[in-house]
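The complex appears here minus one protein chain, its other protein chains still in place.
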Amino acid sequence: MGQSIVGYTAVVAVASSFALAGGAQAARDQINIVGSSTVFPFATAVAEKFGNKTKFKTPKIESTGSGGGLKLFCKGVGEVTPDITNASRRMKAKEWKKCQVAGVRDVIEFKIGFDGIVIGNAKSAVALNLTRAQIYMALHKGSKARLWSDVDPALPNTKIEVLGPPPTSGTRDAFEELVMQKGCAKAGAGDQKFCKKVEIRDDGAWVDSGENDNLVVSKLQANPNALGVFGFSFLDQNKSKIKGSKVGGTKPTFENIASGKYPVSRSLFFYVKKAHVGVIPGIKEYLAEWTANATFGGDGYLVDKGLIPLRAAGLKEAQAKAAELTVMTGLENLK
Amino acid sequence: MADVTGDGSGLTKSVHTSDEAHRRLRRRYNFEWRFKAIGMAAIALAAFALIALLSTVLGNAVGAMRETYITIPVQLDMEVIGVAADADRDAIRRGNFDGLVRKSLRRVVSSATSRSDKRALHKLVSDGAALSLRQAVMENPTMLGQTQSIALLASDDADLWIKGYGDKFELLPSSGTATPVVTGEQVEIVVESSAFQTILLTIKQSLRDAATVLRQQAVAQGRGAAVFEGRLKNTSLIGEPRRNIEASLTGYRTQVADLTAKADALTKRAEAPGGYGELTTELPSFFVRINGGVVKVERASGDTIVGRPILPLQLDQSAATGSWRLERLLTSEDGRRVNDQQAVWLEELRNSGMISRTINWNFLSSSNSREAEIAGVWGAVVGSFWTMLVTFLLAFPVGVMAAIYLEEFAPKNGITDFIEVNINNLAAVPSIVFGLLGLAVFISFFGVPRSTAMAGGIVLALMTLPTIIIASRAAIKAVPPSIREAALGVGASKIQTVSHHVLPLAMPGIMTGTIIGMAQALGETAPLLMIGMFAFIREIPTGITEPATALPVQIYQWSDFPERLFEMKTAAAIVVLLLFLITMNALAILLRRRFERRW
Partner (left out) sequence: MFEISAFLIVAVSLIAFFVGRNRARLIGGNNASVLHSLPSYHGLYSGVCCFIAGASCLLLFGLLASYWIDFSLSNALLDDARQLPELQQERILSDARAIANNQIVSAALNERANEIRHSLAKTYSTWHSLRNWVVGGISFSLALLVFFTTNRQISQRFRARNRFERVVEAVLLISASIAVLTTIGIVFSLIGETVRFFSEIPLHKFLFGTHWSPLSGVFEGKINSESVGAIPLFAGTLLITFIAMIVAVPVGLMAAIYLSDYASNTTRAWAKPLLELLAGIPTVVYGFFAAITVAPLIRSLGESIGLNVASESALAAGVVMGIMIIPFISSLSDDVINAVPQSLRDGSYGLGATKAETIIKVILPAALPGIVSAVLLGISRAIGETMIVVMAAGQGANLTWSPLEAVTTVTVQIVALITGDTEADTAAGPAFALGFTLFCVTLMFNVIALRLVQKYRQRYD
């Protein structure tokens, strides 16, 4: 027994000391990306191509949500922190401050495309044409409307039932900002300050549902009166089962969102630590892959994955940033 | 007994033999029988649940069992690839194999000329096709410049279409001689019968449906008009406000008139005999197969169609009854992931024997990918292996030692009780709480790297520890005291007694418990979500400090992806996971059967 215990202890001790050594000293040779679940499908596609094309390792991409990603990103510079974070919204002023305090001084911001936010219903249901003011009237907190026809007599007299993303989701944030707040202003419900604090009603007319959830589709199919709120890429994948309603008279099509005609779309971003460029191998090449026209341009492969590309000027700007690594100044209009 | 009750000779009936007693007995036996049946039903229900679960999984997994290849001749043109004849591996790696694959594909399907057609054609083949071709060339550069028949992996949409998860071409009755006339981009086909009546009927039905929708909208607007009419009647307003109401009323009335007019026009078109109709992408698709080509119908009347050739017509002559065919895809083009052109091309490729299906071994050997047709489980399996290794190295020695202490050495006092209560409680703490522990203590406080097998292993080890301790204690307790007494009697110390006699005898039980605990850990997902293992990791981890994911997390990740093929791959990955678990459990049962000793 003596020998076996000694042997076992020795093996474990040696193995663990080597493991510790490996953890502490081996330089990281793989890009570490965190962030939004909305950008996740695009970033993974880019990372995979990048890994296939170059001799660098395929980056690790963790889906932490925009907030979680920025928290990890702004913890500091160094090998243990992520190099890049994806975000389905812009960095907030508070987060920027945190980054600065933690020494993440030079951050490169990339705007990479749009995601339209679509209000859709089942293919079999009546096509709707809503305005943002109507949506606001129907869905703001304190609204007494029970039927759509209570909002506007011309709308169908069906129950208001909207399956939308939960408050933890970036899509919800964007919906509140782009539809509810704008709708509030358009409906003339109050001044700018009032409209900034608009919330979505919580008396059952709005039902929080998982995002990108295949169940939402079957739910809409089962109930033709229900509407759903989701990203355009999701509509694109499920266009056999659901259709998008017009907002302000514009249909949520690829072209309309790309041209900016469709009013409800948000920008997608990712952020890079300049201090890591050149230290962690491959970051520059990864940026080049992201900002290639064949990737995020109008004919790029991300379009097939549901990304709505930037217009030419935006593409150029991102490409210039990738080449020159222009950092944020802190004077951007962060909220 | 029967004879006593039978003859009625005036003997008093016993309380046990009266009719009532019989009834009571029957009732009791009935109840007995029912009770037993309920017990059986419970077992049957559990069995049914298991079968339903497994058949769901297997039924979905079948779709991912095979993969589709499109085998076409590929000329490995060095100019297209952009490499020289003596290129090294690195140069070949950078080569444009995507372009090569696309070009070869266009050579086979030469009718794809427009930009959108080319795009559609390229989408039939997976990104993985170019990658494996590149791999082949890197291993054998002599291929460069030759023309070889290469099997290209089909994309997920094409794969599912070929497997029959989409729609199928349906043959419609056709008769009469058909005469095609090609004018520029278009083909007009006139037939000497009313063979195209079906198409026209479909179109007219859709017109009627559209009219119904418009009328519904008109009714809604009419309600609006009614509301404002009411207001106008009851109001005493004058001037501007009154005019506003009037304006709204007029607006609603115009809408009603417009919509009704549009609906009427549609109805009129639908009800009129004969006439032309347009096929939109929201309607079923119709195709005419004639003279070696395929024409997609765009407009139709009863005896004439106008359409676009997807495959060009080889001959310019009339085709007799039976030598041409009318086909239909019932789902609309909008409702499919494969458009009309792709469907026709795939059919054509299949007919010319270029499409083959093989068992999908790549699923087991490749790692995660965003392309459903390439994605495999190997990376996740390796990640799970490293995680389990860490879990085992931590949980097994600690668990066994803790069990030995508690069974053999612990004094009966408050501290021991406290430890025992703690262990029993830990066994029932929700796994997600262990995830929060890992996040706050190991990752944030001790700086264990996120998304690594090390972080996952530590968390799972803590989670498994109580299971191992409890099982080990039971196994140690099962060793009869006589063994200990005999050892102590010949002068062995307590430690010697335990390590030389008790532990070896308890080992099978301990191993069984450990394997079951490890199997639990292998299937655990929730705590790993908290510590960053919900990640896209394509590189196969080579150590415990490298980013890794685990098989159940991969399953969860895939179950969230929208592509249909991923749903099947999810099920296939579940099959892999279940195979591992069943093997482990079978091993545990075997160990128990083989070494279990009754004292």
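All chains are identified by letter, namely A and B, in their written order; residue positions are counted from 1 within each chain.
Keep in mind that, in the parts below, a residue touches a chain if its C-beta (ideal position, glycine included) is under 8 Å from a C-beta of that chain, and two chains touch if they have at least 3 such contacts.
Given the structure is predicted, the values throughout are model-derived calculations rather than measurements.
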{"item": "Touched by the hidden chain, restricted to displayed chains", "value": "A, B"}
{"item": "Chain not shown: contacting residue from B:V441, B:I483, B:M507 or B:I540", "value": "B:V441"}
{"item": "Selected from A:I61, A:I200 or A:L310 as touching the chain missing from the view", "value": "A:I200"}
{"item": "Contact with the hidden chain (one of A:D150, A:D208, A:E285 or A:E317)", "value": "A:D208"}
{"item": "Sole contact to the chain not displayed, among A:D173, A:E285 or A:E317", "value": "A:D173"}
{"item": "Option from B:R28, B:R119, B:K168 or B:R597 whose C-beta touches the chain left out", "value": "B:R28"}
{"item": "Chain B residues that touch the omitted chain in the full complex", "value": "28-29, 31-32, 35-36, 38-43, 45-47, 49-50, 52-53, 56-57, 60, 397-399, 401-402, 404-406, 409-410, 418-419, 421-426, 428-434, 436-437, 439-441, 462, 465-466, 469, 493-495, 516, 519-520, 522-526, 529-530, 534, 552, 555-556, 559, 567, 570-571, 574, 577-578, 581-582, 585, 589"}
{"item": "Missing-partner contacts on chain A, residue numbers", "value": "2-3, 5-6, 9-10, 13-14, 17-18, 20-21, 36-38, 63-68, 70-72, 76-79, 88-89, 92, 94-95, 101, 103-106, 166-173, 176, 197, 199-200, 202, 204, 206-210, 214-216, 218-219, 222-223, 273-276, 279-280"}
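As a convention for this text, only the chains that are shown with their structure count from here on.
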{"item": "Geometric centre distance via CA averages, chain B-chain A, whole Å", "value": "23"}
{"item": "In the complex, chain B residues that touch chain A", "value": "90, 93-94, 123, 127, 131, 213, 216-217, 220-221, 223-224, 226-228, 252, 255, 331, 334-337, 369-371, 393, 397, 447, 449-451, 454, 496, 499-500, 532, 534-539, 543-547, 560-563, 567"}
{"item": "Contact set on chain A toward chain B in their complex", "value": "1, 8, 12, 15, 19, 22-23, 26, 30, 32, 34, 40-41, 43-45, 47-49, 51-53, 55, 57-58, 60-64, 72, 80, 123, 126-127, 149, 152-157, 212-214, 234, 237-241, 304-305"}
